[in-house]
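The other protein chains are all here in position, but one chain of the complex has been omitted.
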Amino acid sequence: MTAGNRLATGGRIDRSRPLNFTFNGKPYTGFQGDTLASALLANGVRLTARSFKYHRPRGIVGAGVEEPATLVELMGADASGNRPATTVPLTEGLAAKAVNCWPSLEFDVGAVNQLASRFIPAGFYYKTFKWPNWHLYERPIRKAAGLAAAPSEPPATGHYETRYGHCDVLIAGAGPAGLMAALTAARAGLRVMIADEGCEAGGSLLSRRLTIGGADAMNWVAQAVAELAALPNVTHLQNATVWGYREHNYLMVTERAPANPSLLERTWRMRAGHVITATGAIERGLVFGNNDRPGVMLASAVQTYVNRYGVTPGKRAVIFTNNTSAYAVAANLAAAGVEVRAIVDSRDSVPDDARAMVPGIEIMAGKLVTEAQGARQLRGVAVAAKTGGSARIISCDLLAMSGGWNPTVHLWSQSRSTLRYDEPLATFLPDTPAQAVSAAGAANGALTLQDALRSGAEAAAQITGAQSPEIPDAPDLLYDIEPLWRVETTKGRAFLDLQNDVTVDDIHLALREGYSNVEHVKRYTTGGMGFDQGKTGNINIIGTVALAQGLAMEQVGTTTFRAPYTPVSFGAIGGLREETVALPYRHTPITDWNLAQGAFMYEAGARWRRPGYFPRAGEGLQEATNRECRAVRFGVGVYDGSPLGTFELKGRDVGRFLDYLYSNVMSSLKPGHGRYGLMLSDDGLIMDDGVCFRLDEHRWIISTSTGHADAINGYMEEMLQTRFPGWNVFITTVTSQWNNATICGPKAREVMAALGTDIDLSPESFPFMSYRDGTVAGLPARVVRVSFTGELSFEVNVAPRHMRDLWAKVMEAGQPFGILPVGSEASHVLRVEKGFLSLGHEVDGTVDAYDLGMGWAMSKKKPDYLGKRAVQIRREGAAPRRELVGVIPEPDRQIPEGAPLTPGGRKERTEGFVTACVWSVVHEKWVGLALLEDGHARHGETAHVRLKGGEVIPVRVTAPCHYDPDGEKLRS
Amino acid sequence: MPYDVTFDRLETQALYDLKGPCAALLAWAGDALPPFPDQPNTKTEAGGATLMFIGPDHWLLRADLTREDALDAALRPAEAPPEISLVRVSDTLAWFRITGPDAAEVMAVACPLDLHASRFSPDGASFTEAFGLRAFVTRCAGGFDLAVEQSFGPMVQDYLTRVTS
Partner (left out) sequence: MMQIPCPFCGPRNESEFSFGGPVKPPRPDPLTVSDEDWTAWLTQVPNPLGPVQEQWWHVRGCGTWLSIWRDTRTHEIVEAPDDGR
């Protein structure tokens, strides 16, 4: 085909800047300012797509986000799938292809579906592919119904961004109403954001030939844009869609071409004081036989191509309309030299001012197009009287259809504001706002220019409280419409939803099968789904349902409008959150040292990255872990225990508060001493465990498990602020005020001495569960004698600014003693050998302290503390309890964590499970812990692990502590 | 051009967390403190120290690290009466300084708080959210100071590098 469809002059394209592009591999040329769609039409490319289900030939129908037919896949650096060709700005070297055809657009094998089409109506897939299950069929069917694949690579340069924004007024749409609203609000000094989905401001004015104040309307647009640009209180975004309207006036705006060249796309999460939806209106199609033939287009789109892009989408046109707006299209086409052969108007009488616009063009009032003819493109239309009778065939290659206008109420409705059906305009209009929102311009049913300008000004003036400004003169044809939801005397398939291939017959089928609610009709037929979300066809579906059921439009109602208004890329939602910052992470100051030692880093609770183990050359996880465990058991090791949650509590009532919080008594602690305790929630479950130290009469330090630190902090504050507001307790989080190196093992005291300290380290002077302030290796330190490994341990706490220094000195002083850094894998082994608890392993949200053999921690003396009553009630029940035991696999082998225990290993109800199983360096065999029904009474018995597949492993039941049961080592 | 900003990680700041009735804090250590700010989420400065009103009966005192020992001596946290709490928390926050013409743009990527001059005054100082974390925000000459829990320092450094690249 030749490029014969471009007018010599006119339009908002730059003929001095030609752009080369390819479509389905063939090279073409367009101009700066074109969209892919306008450039294809300029090149005479009419067959641009194959339909989703029947693979019918399709062309370009619309000119913007409403496009239902032509989706393309962009390749190369711009790779992205399923983009309406009408929204792709043309760029040099753009490479695009049609998405739904194989092997080629002209010869599409899937087109045989057309022949079978009466066998694949709505619901066909649901009914047919259900045995044995849908998933067996899903893959090939999805491929056949194929849309574009997701790009395999992220864009090579640039990144996505999300940001926050705030304004007094957010205006969606920079057409005449939106610009007028923005000017009015901005002149009053409000913080204004105006965002528009188009590349250029102007909205409908870009496509129509109108005047404002006696001059070209686009002059007024240019002045408005310049005035807004000069105001510091205005943010004006083009190529930016307001696509989501959430609660509390929180809106999503995505810019597709931000000014900052580092950014691919940017999403603004806006909090607006007030919102004005000046989102315009979208033309709807008309429903008649074969209304999907390439060459059948929306009249407004035809107008856009002629006026904005200087492209004539056909040589001989017929107009089919039920309203006055298409008359201007006919006039514009005629002015561009297109032969307009007839205007087929379904109304019996046509207003005189409309007739006056199209002198010399035949107007066929009271007539309908009953069928579009032609195979791969339009060759003619059949026109008949509304009452039926013989048809007249008019040959043409372009049919511009207008079924009337739908105010774009998507954002309005997303805000949960209501709609009403307006009979004179034959459409749904904004009714009652649910948030601080108003609709203006065509989006509010102001379908002529002056009304739109006035409505924009008034919407803004209502917010500013000022007088609405003077509105310039802006003549426009009055809007008059008679609804026509479908042509009943029609031949061939009449499509309501082109994108999903939903026809009038499909709607009737759904209704016959009992899907009578419009939401059910949508789901059964898929009408109104897809990328365009039924922007052109939805109201015709509602009208078809109303006609079939004898209901009013209002009684049928609309389906729910949901975000996003138009498709949004995942990148624009995720923003910067990718790669290393996809999830938060926390480091202690020695992370660099750990990495330099080759540590394998894990996430270990509350987003902390901690070393799992320190493998040497040739070592795997098990060898490295064994080596680290042996160091602690037989020599000395050191680990970084900084991530434990740490809180300083101060006040007169801390003692009684801790007594309420912990199940055991803390208030009796003497200054300088500490105690291990359990924290329960009021429903009796174990929430956390940790140690509590008393610094002096009124100051205490407590530690929590790493993962629960924030939750415990919140819980304590909740208690103090809502339950005991009069209590004198202050809580300060000091987790990151202290870092520590915990030196543990039989040689720990020697390493401490080698470091040099002014603290007397002898067990008599500095016993287990006490702390001392002093200096260690010349650094101010608090040394605490706790042990999570079962060995003699000194937890040396310093300010984080000294942590690297301390660590280096520990490694140096410990070197003669063979000190090794210890990761969380070894810590796990050491605590399992000792039978120490781990939240999430043994403490799983079902067990209580008695089950864990820690009944001693449940104070009898205190009349009330969190969880006491609930535990009491539960223990009065007769249900057997799962109790903590040790298990030793016989024969010696590893058991997977979580493996169930069943009576005799039979396939019966489980009686417990293995919570942990580790290679014990002390016993040189596998040992584990388990929760087992009545386990405390079953020490010495054999229980049975039953693995998936039926394998049974006998285990000997023991006390939970596999090592140093009397605790002599940790007290040493 | 990417955002026109520079950001730096500041060294550790001397910080004290002060809680309790204003009168009791004044009585204990008023001489060592700037005047108490009277509006929530604002700050006052005097004698090289800044006092920030960050919560009900809750203040944060900030100064250069070199002044930490002197402040410790003046505040005597361990001896203070039970009705007030003074805790040294200098190491708990990692501080970043973001300055330049686009500092507010970078802050808007991080932070949902409205930092427009009409909403966040020159003496504004507040805990809020940045990059999904609890964060402290205040103005500095030519931009903003942003502080997060110290252990998140490397992540925020990572984030800021990405925002400004």
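Lettered A and B in written order, each chain numbered from 1.
One rule holds in what follows: contacts are C-beta pairs under 8 Å (C-beta built on N, C-alpha and C of every residue); 3 or more make two chains touch, one makes a residue touch a chain.
Computed from a predicted structure; not experimentally measured.
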Key: Candidates A:Pro424, A:Gly726 or A:Pro863 - the one touching the absent chain   = A:Pro863
Key: Which of A:Asp592, A:Asp696 or A:Glu717 contacts the chain that the document leaves out   = A:Glu717
Message = Looking at the full complex, which residue from B:Ala29, B:Ile54 or B:Ile98 touches the chain that isn't shown here?
response = B:Ile54
Note = Where subunit A meets the left-out chain, the residues are 164, 246-248, 250, 269, 271, 416, 434, 682-683, 710, 714, 717-718, 721-723, 863-864, 868-870, 873
Message = Using the document's contact rule, name the residues of subunit B that touch the chain not shown here.
response = 40-41, 54-56, 58, 112-113, 126-129, 132-135
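By our rule, only the chains that are shown with their structure count from here on.
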Distance from the mean Cα position of subunit B to that of subunit A, given in whole angstrom = 32
Residue ranges of subunit B touching subunit A (in the complex, touch as defined) = 1-3, 12, 17, 19-20, 78, 82-85, 87-93, 105, 108-109, 111-114, 116, 118-119, 131-133, 149-155, 158-159, 162-163, 165
Request  = Note which residues of subunit A are touching subunit B in the complex, please.
outcome  = 159, 161-166, 191, 260-262, 269, 271, 575-576, 580-581, 584-588, 591, 608, 642-643, 648, 650-652, 695-699, 728, 730, 732-738, 799-801
